[in-house]
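After the structure tokens below, expect a handful of questions from me.
Yeah, one chain of the complex is gone here, protein chain that is, but the others are all in their spots.
Every chain is named by a letter (A and B) in the order it is written, and numbering of its residues begins at 1.
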Amino acid sequence: MGEEFRLSVWRGDPSGGQEVEYRVPGETGMVVLDALQYIQHNQAPDLAVRWNCKAAHCGSCGAEVNGQPKLLCKTRMDDYVGETVSVKPMQTFPIIKDLVTDVSWNYQVAKEIPPLDPMYPAPFQMQQVDATRVQEFHRCIECFLCQDTCHVLRNHEGQQQYFGPRFMVKIAEYEMHPIDGADRLPLLADQAGLGMCNVTKCCTEVCPQHIRITDNAIIPLKERVADRYYDPVKILLRRLSGKKAGPTQTPSRSST
Amino acid sequence: MAQPLEQTTTAKTPKAKSKTRPYWVEPVVTMTVLGVWVLYSLWEVLFHNSGTYHNYISPYFSPGVGEWFGWHVLDALYVAWVPLVFRFSCYYYRREYYRGFFWDPPGCAAADKPRPRYSGETKWPLAFNNLHRYAWFLVLIVLIFLWKDAVEAFFFKNGFGVGVGSLILLVNAVLLTFYSFSCHAFRHMVGGDKDCYSCDGKPTTSYKLWQRVSRWNVFHGTWAWASLASVWAADLYIRLLMMGVIHDVRLF
Partner (left out) sequence: MGKESYESLDYDVIVIGAGGAGLRAAVEVSENTGLKVAVITKSLLGKAHTVMAEGGAAASFGNVEAQDGWETHFYDTMRGGHFINNYRMAEIHAKESPDRVLELENWGAVFDRTPEGRIMQRAFGAHSFRRLCHIGDRTGLELIRTMQYKAIHTGIEVYQEVTMTKLLVQDGRVAGAFGYLRSDGRFVLFRARAVILATGGWGKIFKVTSNSWESTGDGAALAFRAGVDLMDMEMVQFHPTGMVWPPGVRGLLVTEGVRGEGGLLRNAEGERFMKTYDPERMELSSRDVVARSIFKEVQAGRGSPHGGAWLDISHKGPDYVKAKLPGMYEQFRTLADLDITKEPFEVAPTCHYTMGGVRVDAETCATSIPGLFAAGEVACGLHGANRLGGNSLSDLLVFGRRAGLGAREYLSQSVDWAQVDESELDAEMDRVLEPFHRPGGVNPYHVHEELQAIMTEHASIMRSGDVLQAGLEKLLALKEMVPKMSIDGSRVYNPGWHAVFDVENMLLLCEGIVKSALERKESRGAHWRTDYPDELPQWQEINFVESFDGENIRLRTEPVKAMPENLTKLFSYGKAPGLVAREGKES
């Protein structure tokens, strides 16, 4: 294309760093990751940036482009014609080097979520209408951009109190699974910290997979938690009828 | 196998040029609009005792609870708190005022000073928002009266007719209906609480209802703003009529 792009890339490590400017020859359809790879191959071989598939399937290359959390492989350079494109690492996670951050906290949280607990072993009888609802959550590629933008984790140091949007989606995926027999509401109300979310929807805005995190996962979960822990009428009715809280079906468990 | 819930989000036109505005613009605008609306409402509710002009009745004063019991101190107060509570606990307005007034967060990915004392909606009074469903039931009652008002607005002293006021009240009732029935709590009640819609055989009515509400729910924010504007407009129109500033235009 002849034109040249200007990038300002944050370089540094936990002790500090600064933005370094690079110039990259433009090409049709170029994405930010293409530009960074050009820099890496020709100007700064030790520029640290995480990427795997370069097709928006794996969710490795999350970073902040001009202040917005984005996948580098899906952000087109021609969206920023005439601007210097600033690329910074995700701010919520500790820096390792350059654009690479330490996201291990997320993997710790993942372990806290109990796995699917089917009421009977597969093959499951399940209609598409029921599958569709949870399949939306299965689209998640774990890029952690939602975790990055979530102000509870970003500004309020909420890592001890809230699992973050990614894991609300994960819990919703099990909680709304038609065959799951486990009761996940106590986890949500307590350790997972669903109440810390104040439904401000930044996670939905940044999600590259267009999962409607707040509307379809978090709010329905909040409503379920309200059924159990906040709704005085429901609580009273449960007391009177002596029914235990939890899924209505009796799980007939069998492990495989 | 179509997935109606997703189409609206994926059908965005490509390449909406990202004009980078400072992150504080949006919350400041929200704060201003909501702030002005609240001030106006306070003025309306605290300084007026009636919202009736011939066959028009302002949504702030309907239903006329005070009239039923002969109480005539600040008539609007008996009802106006219901929509206020509904909107305050609404999942959409929560987004707006947490961003606009609390700056939690002021914008997505904005760099803000760490404030570890934040407790979200885990403590009272904000935990009260979890009871949004009750506000929904209350507002449903109000909504019935607003429809009654809208219909009555077409019946003038000299019989059926259409005035600008009638149309405003009708539009207001329609927008409020969309707003109320696209509510997240309502969506939960009609079927969102189920994990399986077809486990007893065919997909149920509950599934169809939930699907319909889900489709409306996508635009809950739009309905929220539109109905806020229509309530305001309806009240202002009637207030101006009562004050004699303007005259109602009869279309026929």
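The definition used in the following text is that a residue touches a chain if its C-beta (ideal position, glycine included) is under 8 Å from a C-beta of that chain, and two chains touch if they have at least 3 such contacts.
Here the structure is a predicted model, which is why all the values come from computation and not from measurement.
Only one of the listed residues, A:134, A:207 or A:221, touches the absent chain: A:134.
Within the set A:7, A:49 or A:218, the residue that contacts the chain not displayed is A:49.
For subunit A, the residues touching the absent chain in the complete assembly are 13, 27-31, 34, 40-42, 45-60, 74, 76, 96-98, 100, 102-104, 107, 110-111, 113-116, 118, 121-128, 131, 134-135, 138-142, 170, 173-174, 177, 210, 256.
Please note the rule applied: only the chains that are shown with their structure count from here on.
Subunit A and subunit B have Cα centroids lying 30 Å from one another. Here subunit A touches subunit B in the complex through residues 64, 66-69, 76, 79-80, 91, 125-130, 132, 136, 148-149, 151-152, 154-158, 162, 175-178, 180, 193, 195-202, 205-206, 210, 212, 214-216, 219-220, 222-227, 229-231, 247, going by the rule given at the top. Those residues of subunit B that touch subunit A in the complex are listed here as 1, 3, 5-6, 9-10, 15, 17-18, 20, 23, 91, 94-95, 98-99, 102, 104-105, 107-109, 111-122, 126-127, 130-133, 184-185, 187-188, 192-193, 195-199, 203, 207, 217-218.
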